[in-house]
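Omission of a single protein chain aside, the complex is shown with its protein chains in their original locations.
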């Protein structure tokens, strides 16, 4: 299968993400330049982390206007698999492919640390290699990861099991302390209703090799690879 | 020539030049300079750019070695690390701007050091910072620290360089003069290194990056003057950083370099266009001609003086062959950046600047860059000398547990997570040891090898005994490297001092440099560059002399690298090195007993080196589970940190045997000591290594349990639940920043 | 022509930055400050546009670019003709 990793000006996890899917998972993978209109036949599009356009204005707000995002949007609407990591998640929200918005972390500081995530829904292309309730240890690194949506929106998310990953403590409990950025309903990873677009704040590419302290992020990439191979 | 301002004594003084220097300028250019020219000389002959007070002493540092590709003099030092790669690294101060505007001052400090690295063709792979603040119970110090840390985070995180470590110390002397030293390490291919040289007559001179505004005019001279009461006036001289632009600049620069489109390149940091044009020409023995009307400008009506002296950030000067100019411009356009031809390389070694069709500057570049007078300033030790303190006059603690917990709350010792949690320390996915280890460890993708980096510099030592403090700074940094299993390969250093025109400051400087030089010689590591920041005095009070050593090390096999935390219950805790009767200059005396006094620990560099060798050999033979160096807070703090850094807050019990007073034994900061853990079966092998290198080694106790226990000569001194100690250590800094 | 667009959180959205400023002011004993909300202001310099065009363009820009309508509201005014 083939991964396409989108490069915006200011993306800074583009190389890391490419390294993970191409060198660690040994899949075909290529960068996709934001000014182009070509998805180069990718089976899965990844919007990587970083600070697209400096995160000026709002995180992800300007990247959504990139020419390539038209194609990404169409790709997603046709059921293509799209994964947004960190800044990529923020772009997906701004683009309207995912509902809601990101606000500043509750302590108003940038946070870089390992967090624990619980898989809430394993029937997705992004988590099917795991089991429900499984706890993953994956790092976050963001300033705006405090997820928000209105009450109605939240109900909808819950009804459709769209919150795929939640911040928990090591044992998998939803403690206040574990919800480091203050996200609504501990939301760490969010899927669209159709189930083909996932945004997540934690960085699976930073937890895909033992030398980096955790391999739990592999589950996300492995799930996608399995999924694509079976469809 | 335009701008016919009469240059009077007042003007000369405002430009921080002496009358003698002014006379020399006239002699060198054969006439009176105009104001723009005076500005140029003033910048380039400032302490910050010319090193006029420090040069004579810096010569004492060892700068050669078989792997040195570039020593001091360029934007950064370069060490050959084999397999076609080079390590490019440098440290810089941004102290004054960070005091004036903590967020932007610190942010642009990071921006500056990043440019120093990528201007040489290296991609920055890691950054660190060394910070010094006044006590946190003073609100102003908290707001400086808060601003500085978020400024570093704001710039580094956005740019995408992992901020993997550093150090933070607190002392009264930094209250009105915080220190912000930024370090960066980059990796480049050996055959793709670029220098600041304007080679090739008629080659094009291109201006790339952000537009020029009236930013930080006189920033370099500001960094070369003492702050007085006129602080307010100097304020507008701070720049706003644009990390997004810098990231684009990085990608565009590396791309044109990779495509072989660049002859020479220099970043425009302090002293902007002035510095980049004159230095690039002087380095190549050429001249440069530029037209200021072509310089992209952000503001209207800028004068030549302002354009030449502006310190707008995120800019570079590139020299390229004529037929490559278009391709350079295409690459920059791809990254949405300007690349504008503003002039050409000329013969004759002169800087020729035109503006509105007129010549506004016409001076020999050599005079600007190389002929600034160097001063051998007067130096003398302080009188009376620093007071010595006898142990007998120090009362012993009534309650060791209480004192120990108190020591853990010293912000200098306390957990720095409040700081590094704000830094993205994992981007680029090379960070093998997260902040918290003695040295940060960075893998090199597709290789077994790894790079280790550390910053160190205890200014209480250098204050009390500058020479010994200088040696210790190097020794401790190397010890930090040894603890993870890394051999030092190169040194960069930032020397932060007071006003060099004061003989006792100059003496401190000379002593520290000689101490550093001696230690580098003993450890056989070349100094490849650094930075000197003088005039760190506010209202007549100087900071403690503060050298910050940045040392890069190499680990041959990353899988063998060792971290400081205890690993499993039942391991033997072994001390390499000796405990001595030394309590002077300790953090215990400073924080608990409020005495900044005493002799610093004495250091035998040769012994120190042997201790490192034992540790390195043992790591190489895979005999160690953990290793941690003993520094501030002494043996007790070192041991409890190993507990904190274990996966489970695993305790230990130490059963010490010693003739020393327990407080000296526990909290004294004798050098050349490393605490390691091993399994029973490896004890003999490690002891044999110690014996081979003539290093003392003693079993102190075992790991396990959930308390931290110390006894001396079978007498229990104290016992504390690890969790309780951990909370004291962990909460100390956040506590200051809690909203009340 | 100069336009000022003010963007701020909707009233239903919590504003932690404003709260932090308020707390800071209270520590400094400015007790008269009961509440603080923080937002963004944009000053746009326009050229060659008719007033009608401005009426059309500015809300469009504010809605699609400057504000995120999920959490933010905006208002605008001409500050210089």
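Observations on the structure shown:
The first chain written gets the first letter, and so on, giving A, B and C; residue counts start at 1 in each chain.
Operating definition for what follows: a contact is a pair of C-beta atoms (placed from the backbone, for glycine too) under 8 Å apart; a residue touches a chain by one contact, two chains touch by 3 or more.
Fair warning: this is a prediction, and the values are worked out from it, not measured in the lab.
Counted over the whole complex, the shown chains touched by the missing one are A, B, C.
Residue-wise, the contact with the chain that is not shown comes from B:242, picked out of B:21, B:116, B:242 or B:289. Among the residues A:3, A:31, A:53 or A:167, only A:53 touches the chain that is left out of the figure. Across the entire complex, the residue among B:199, B:255 or B:299 in touch with the chain not shown is B:299.
Of the options B:70, B:210, B:386 or B:480, the residue whose C-beta touches the omitted chain is B:210. By the touch definition given at the top, chain B reaches the unshown chain through residues 100-101, 104, 210, 213-215, 235-236, 238-242, 244-245, 298-299, 312-313, 336. For chain A, the residues touching the chain absent from view are 53-54, 56-57, 62, 65. Remark: the residues of chain C touching the chain excluded from display are 6, 8, 18, 21, 24-25, 28, 30, 32-49, 53, 57, 61, 64-66.
Here is the rule we go by: only the chains that are shown with their structure count from here on.
Chain B has its Cα centroid 36 Å from the Cα centroid of chain A. A straight line joining the Cα centres of chain A and chain C is 30 Å long. Those residues of chain B in touch with two or more other chains do not exist in this structure.
Residue positions of chain A with contacts to 2 or more other chains are absent.
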